[in-house]
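Left out: one protein chain. Kept in place: all the others.
Chains: A, B and C, in written order; residue numbering restarts at 1 for each.
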Amino acid sequence: MVAQSNDVIPLVASGLSVKFGGLLALNELNIEVRRGEVLGLIGPNGSGKTTFFNVISGIYAASAGKVLLDGQDITTLKPYQIAAHGLARTFQRSRLCLSLSVFDNLMLGAVRRLNSGLWYNLLRRDRLAVDVRSAAEEARDLLAVFNPDLAGKLWEPAISLGMIDRRRLEICRALIGRPKIVLLDEPSAGMTHDETNQLMNEILEVRQNLGNLTIVIVEHEMGLIERATDRCVVLNYGKKICEGKYADIAADPLVREAYLGKS
Amino acid sequence: MSSIAQYLLNGLMQGTIYGLVAIGFTIFFGVMNVIKFSHGDVLTFGAFGGLVAAWVATALGFPIWLELVFVIVAAVMASAVIGAVIAQGLVLPLKDAPPLNMLLMTMMVGTAIRECIRLFFPNGTNPQKFPELLPSGGFDLSGIYFRYDGLILIAAGIAFIFLVQWIINRTRLGLAIRAVAEDGETARTMGINFTLTVVIAFAIGSMTAGVAGALYGLYYSEINYGMGLILAIIGFSAAIVGGLGNIWGAIIGGYLFAGLQTAVVAFLPALSDYKNVIALIVVVALIAWRPTGLLAERGSERV
Amino acid sequence: MTMISMKGTAGQIISSILVTVFLAGSLIAILEIEDQRELGICVAVIAVLSFIMPRLGILRSAEQAGAHHPWAVRSIILIGFFSVLLILRDNNFALLMIATILIYATVCLGITIQTGYAGLFNFAGAAFLGTGGYTAAMLGNVTWLPDAVTIILGGIIAAALGTLLILPVLRTRGHYAALTTLAFGVLFNGFLEANELLGGPQGLKVPGIQMFGWDFSNDLAIGSYTFSFYANYVLLIGAIFAVFMMFTRFVERSWIGIWLDAVRLDEIAASVFGLKVSVWKSFAFIAGNFLAGVMGAVYAKMTAFIAPANFTFGDSLLLVAIVLLGGIGNRWGVLIATMIVILLPEKLQFIQEYRLLLFSCVIIMLLMVRPAGLLARRVRVFEELR
Partner (left out) sequence: MRDSKGYAWRIGVSVLALMAVANVDDAFAKEKVKIAFVGPLTGAISQHGIGGRNSAELAVKLKNADPATKYEYELVTLDDECKPNVAVQVVTKIASDNSIIAAIPHYCSAAAIATVDIFHRFKLPMVIWAAVLPEITYAKKVPEIHRVSGTLIGQNRVGAQFMKERGYKTFVSFADSTDYGKSMNKYFTEFTKENKNEILGSFAVPPDQQDVSAELTKIKELNPQVIYFGGLTPLGARVRTQMEKLGITAQLEGNSGIMGDAFISAVGPELAEGTLTFFDSPPLSKMPGGKFFSENYTKAGYTQAPEAYGPFAFAATNLVMEEIERVGPNRAKITEALGKIKDRQSIIGPITFDDYGQNITPLTTKYVVQDGKWTIWDESEYATGKRKLKNLP
């Protein structure tokens, strides 16, 4: 893997456009995500936030422009190749494997770090047992940060968890692979105000343990954006209309117009 | 040259029957996302219904044209009834079961229908003579032998295809069926009676099989209890190649499959018994090239 | 019915003994009883017992035993297997049926890996079974080739033939995938019927198995007991079945098991987290076809004859029915469902031509009553590795 030099900007989208039939979902987007920062990505519904995540993670193909991850061009790579470069994400509508256990769902997040060799998995059962034990330990610790009794349900099927615990599981799934960049797609959806705050604290705490992980977060909860992000980018109809600290963009007339419509 | 046209005529007739069967598959898939594999045997059931109607008609001394109408109506009604019964009794209860369960269940229903006809229809195993109700003979046009009944049946088949097309796309009932196909829950909230629409859709889909069964009997003047399985496999392939959920796709798929079969025999007679093998190879190749059929199925997966 | 406390090692061992005795006993009873009335009573008793057993928690603790004391349970199963063999040693037909059940169960393990784990529909199981069989038939007169190699080659060629289908299988989903394999199954059968080289519809004779210097068509004498020659096949097939049961368990209880499930449940999520979906689907498809090919070769050598009529679309349907009825993804469910699906038509011989009708009605009823199958698959728990 490319040695991670500090001066290279982790994630750069330049002139990025995506067309669905006639609809221009993303329009010449230029976004840079600096190392170790928490970048907020905000904008009204349908402004292209999730589409941006889907293009970066390789699910949708870009119609024009380029995406660089750690200086490498990942525009045309498939999702599993991009994941190998250390990018992880959560989904707006949770995509957990509900019939699998909590542990299995977490392990999916750690694919990069686990040995998938046939020989190893089928014949080196003793070594595998050790691996599973340490993985279970690590999973428990990570879950404990978010919710101690969630850590006790390692072998329960994901379907038995409540909505919020499922959201926490999905976030842990993204974090357990020790990615370089995490894309969080509306982590607070469906949560009350204080639940969102508590969740954000847990995310920031884990971020410390993982050594200043770079996070891009899509959110509607403005309080959370204000408290957690270093910088923000505002999208509207697939275009970047504003960038900067939360305080500055909040005051920007263009942003207010995008959200509230012409006054 | 003349035999080329003759092949074309044969291919057209086969294509019409495959198209009608494929339409049924597309409707079931559209409405309930289900592959009803008993569809071929519903066709056989319709054909036998028509045969019984023919016996009754001759017993009552109906004139030919009345007997013809009576046979087609009986075939259509027989298939519609059994199609609706299968929908109500077996498909709807298994609505939420995994697709594999539904697929296997419909295959077993097909087997059960086949066995019932074989065992309980008098001399069910033997091929049955289907009465010749259309004017026989034909006329020669520059070497090509056009049969009256062949032409009439192709026209009737195509007419029915347009009728179903019209029902689905132009009537309120068609609108309800398409709404249910698009999104069952929303259709329900819009006040559409989900169960009734599904059952009616299955009945219409089965009617196409009934017509195909009657046409089959009239064209080949012979039907047998086992003809449904191979027609189901071909109809299913045609519907898939055309793109499931798309009526025109099913029709094109049907004619494509018939064309393939006829072409193999016409141009490669030595390989005539590999006819189905070659046609299926092309089907698999097409699917590899266009995994959701020629006319792409409804929208790709939402992320 | 409160759960009798079957906790603790003793309770678990007892339960696994009970389960094994019950399975072995009902198999022997069904195979030996010919009279319809007695058979009816016996089936009723089995049905009642299999209804009560889970209620008493015996099944649950037997499963616990399997997880915590695997070797103890394996030896119990082995003892059960040999005692069945001993009791039925001179009943040729019973041994042939046991061998057939074990063959179909192993093939269904392969289909469980494909459909149960990776979520690939395979309606061409019989075609791969046939590939193995025809490989054994073609290599039959190559005398210098040891039979063990022929059987393995059967599997390899079936897997290789499967790779022709990889592209359409990988690119399609749901009903489209079902069509690809279904078309291949019908096509394979059509090809065999028309092809002269492979003996056409008339079929081919296949020599029996000679392994470890022992001709399998000789009766087997162990100690003072003489076994019918089919016992040789039951032992060989039993061994292969055991190996592949362990193989399937190791696949399921490993990282690979999780990857396959993830590929089945949500391809996009699996890919986003770094799984190359095509690799894992191909692994499952090839592994399943290999199993079918190996057992196809053994089945052809055992029945000493092979013809296209054995590998029709209906036979592929049978394999899918077994995997579904057993409880998709559940290895032990597959074995029990195979017993039912293979023995039922045989035992219904007395109603002759109504056999197929009753068989299809039974399957429909089972699908309606227990859509999840006889033994639904449990959530994967690694605790024995803890």
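Just so it is clear, a residue touches a chain if its C-beta (ideal position, glycine included) is under 8 Å from a C-beta of that chain, and two chains touch if they have at least 3 such contacts.
Only a predicted model underlies this, so the values are computations on that prediction, with no experimental measurement involved.
*Asks:* Given the contact rule set out at the top, which of the displayed chains would the hidden chain touch in the full complex?
*Replies:* Per the touch rule above, the missing chain touches B, C.
*Asks:* Just one of B:V42, B:L104, B:I177 or B:M227 touches the chain that is missing; which is it?
*Replies:* Missing-chain contact among the listed residues: B:M227.
*Asks:* Out of B:A97, B:L119 or B:L175, which is the one that touches the chain we can't see?
*Replies:* Checking each option in B:A97, B:L119 or B:L175, the one touching the absent chain turns out to be B:L119.
*Asks:* For subunit B, enumerate the residues touching the unshown chain of the complex.
*Replies:* 3, 6-7, 10-11, 13-14, 52, 55-56, 115, 118-120, 122-123, 125-129, 138, 145, 147, 149-150, 216, 219-222, 224, 226-227, 229-231, 261-262, 265-266, 269, 272-273, 275-276
*Asks:* Under the stated touch rule, tell me which residues of subunit C contact the chain that is not displayed.
*Replies:* Contact residues on subunit C toward the absent chain are 35-37, 91-93, 96-97, 100, 190, 193-194, 200-203, 205, 217, 228, 299, 303-307, 309-310, 346, 349-350, 352-356.
Convention: only the chains that are shown with their structure count from here on.
*Asks:* If you average the C-alpha positions per chain, which one ends up nearest the average over all of them?
*Replies:* Closest chain centre to the overall C-alpha centroid: C.
*Asks:* Let me have the rounded angstrom distance from the C-alpha centre of subunit B over to the C-alpha centre of subunit C, please.
*Replies:* 35
*Asks:* Using the average of all C-alpha atoms in each chain as its centre, how far is it in Å between subunit A and subunit C?
*Replies:* Going by mean C-alpha positions, subunit A sits 43 Å from subunit C.
*Asks:* Would you mind pulling out the distance in Å between where the CA atoms of subunit A average out and where those of subunit B do?
*Replies:* Distance between chain centres, rounded to whole Å: 49 Å.
*Asks:* Which residues does subunit C have that touch at least 2 chains other than itself?
*Replies:* Expected reply: 268.
*Asks:* Going through subunit B residue by residue, note those that touch at least 2 other chains and give them in order.
*Replies:* 303
*Asks:* Any idea which subunit C residues touch subunit A in the complex?
*Replies:* 247, 250-251, 254-256, 258-259, 261-262, 265-266, 268-277, 283, 379-383, 385-386
*Asks:* Quick one: in the complex, what on subunit B touches subunit C?
*Replies:* 29, 35, 90, 93-94, 97-101, 103-105, 107-109, 111-112, 115-116, 119, 229, 233, 236-237, 240, 244, 273-274, 276-277, 280-281, 283-285, 287-288, 291-293, 301, 303
*Asks:* In the complex formed with subunit C, which residues of subunit A make contact?
*Replies:* 57-59, 78-80, 83-84, 88-89, 91, 95-101, 103-104, 107-109, 111-112, 114-116, 118, 121-122, 125, 128-129, 132-133, 136, 155-157, 173, 177
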